[in-house]
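Sending over a structure as structure tokens; questions will come in a sec.
A selection of the complex's chains, in situ.
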Amino acid sequence: VPTQAAAPAAPVVAPAPAVAAAPATVPTQNGRATAGGAVLAKPPVRKLARDLGVDLTALTGSGPLGSITREDVQRAAAGVAAEPTPV
Amino acid sequence: MSEPNDATFDIVILGGGSGGYATALRAAQLDLSVALIEKGKLGGTCLHNGCIPTKALLHAAEIADQTRESEQFGVKAELVGVDMAGVNSYKDGVISRLYKGLQGLVNGSKNITFVAGAGKLVAPNTVEVDGKRYTGRNVVLASGSYAKSLPGLEIDGERVITSDHALVLDRVPSSAIVLGGGVIGVEFASVWKSFGVDVTIIEALPRLVAAEDEESSKALERAFRKRKINFKVGKPFEKVEKTDNGVKVTIAGGETVEAELLLVAVGRGPNTANLGYEEQGVTMDRGYVLTDERLRTNVPNVFAVGDIVPGLQLAHRGFQQGIFVAEEIAGLNPAVIDEAGIPRVTYCDPELASVGLTEAKAKEQYGADKVKTYNYNLGGNGKSQILKTTGFVKLVRVEDGPVVGVHMIGARVGELIGEAQLIYNWEAYPAEVAQLVHAHPTQNEALGEAHLALAGKPLHSHA
């Protein structure tokens, strides 16, 4: 029954210090770096960007792990709106 | 040391409840080999003595109440009575169908070896069951919890019982005292009242469901008073005595309450005694296994999940932790679980549901002047009026910031928590939810209306 010795070597083994040093630079699967190449922004922020006509892929995020924040989107939208808009 | 019939796995899991089996299923998907050790029944407390049977009782209770009150809706019906044999066979039917499904998932996985028997941690990486040793590159402790009692309060299983006994009672008692006004206590009180029992809750803390937002507690107390469920809060238990027909409980101040039986629902303790955890050097605190936020104990490659880890004792927390640990071991580096983002539902009538911070907690964290709340009364919600339920949806937000807490009470509001969970965990702003007008007429519309109001654009309410 048991194990294939070649099973994916259970990785990581540095005995974690009790207070894990938060791996601040490794993107996690936090709904930020999602599988499938979604842009690094929480879903409501993506919707905001769509409503404001901002292309998320063109932004650099200022949030945690480089995620795009509302402020990033709003700043970009303000830039766009600065151009003359037909009313 | 390795005997011929010993075996080695990527993960050895001690305990096949919510936390343990979720770890096993996710690990197996990731092609890790797993030994899942369970001394009782796969599914653990939740499936056999917890979530599922209690919710079956609560649904039977709902049916009894609706029949009793059917005339208010124009339906003429007569409630003849509650037949506990019938209730129990309904409940057992639900359990056994789900049990079968779960067994199918576990047995259907070529990567999982299910081991029936009681295990003990005999080395940091080894669990022994009936003389056979299961060694893992990783070990996950998932031995769950048991119903606690108080010093001097002996459970006899007859007149002084825990939820384990209450779930298999073959009769409807004429009266009952519920010691403890937490989740399990109020759920049983609610069931019994619906079944016609004269119920009294005794709670030492100053309010029922004290972990919830204070407004939720107040609303629940109001609803229980209306349902004629008696309760005494701020009254520590002093002693219980047997009487001719039942029990007599004395509470602080000397007041006594008598009933046919006493349900002790004072919380659940970690099931970790004599399992070898301390001996193998696992750091413990009052029986709980301590972990870091990645669910690692101090012993390398030994993890813990579920009720033995301090925090919310909920089945889906066990699921989430189990999935996390499997992914962690597989090297997927999953995101740390935000404990406040785990939804909480209490299934009594009326239901309570919450996620995120209470108002008090939010004020502590962000400062009282930075926290805004809005309480949308279900009186303005069409579907709630149709159900003839009262209650509210209360939102807690940070000024100019996201929603950090959602608290609801009312019939069936437990089902609204999924949406609230997304709002909290995705850090949505009220205006972002408000923009999406909800389906009419639903109860989840109340969640929409609360966000509309908090965003400064109430629809069916005043600002």
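Some points to look at:
The first chain written gets the first letter, and so on, giving A and B; residue counts start at 1 in each chain.
Criterion: a residue touches a chain if its C-beta (ideal position, glycine included) is under 8 Å from a C-beta of that chain, and two chains touch if they have at least 3 such contacts.
Owing to the predicted nature of the structure, the values given are computational and were not obtained by experimental measurement.
This structure file describes a complex whose protein chains are present as A x1, B x2, with one copy per kind shown here.
Heads up, the rule we're going with is that only the chains that are shown with their structure count from here on.
Work out the mean CA point of chain A and of chain B, and you get 32 Å between them. Remark: chain A residues 1-4, 7-8, 10-13, 15-20, 22-23, 26, 28-31, 42-44, 47-48, 51, 70 touch chain B in the complex. Taken in their complex, chain B has these residues touching chain A: 7-11, 30-33, 35, 113, 137-138, 292-294, 296, 298, 300-301, 327-336, 422, 425-429, 432, 435.
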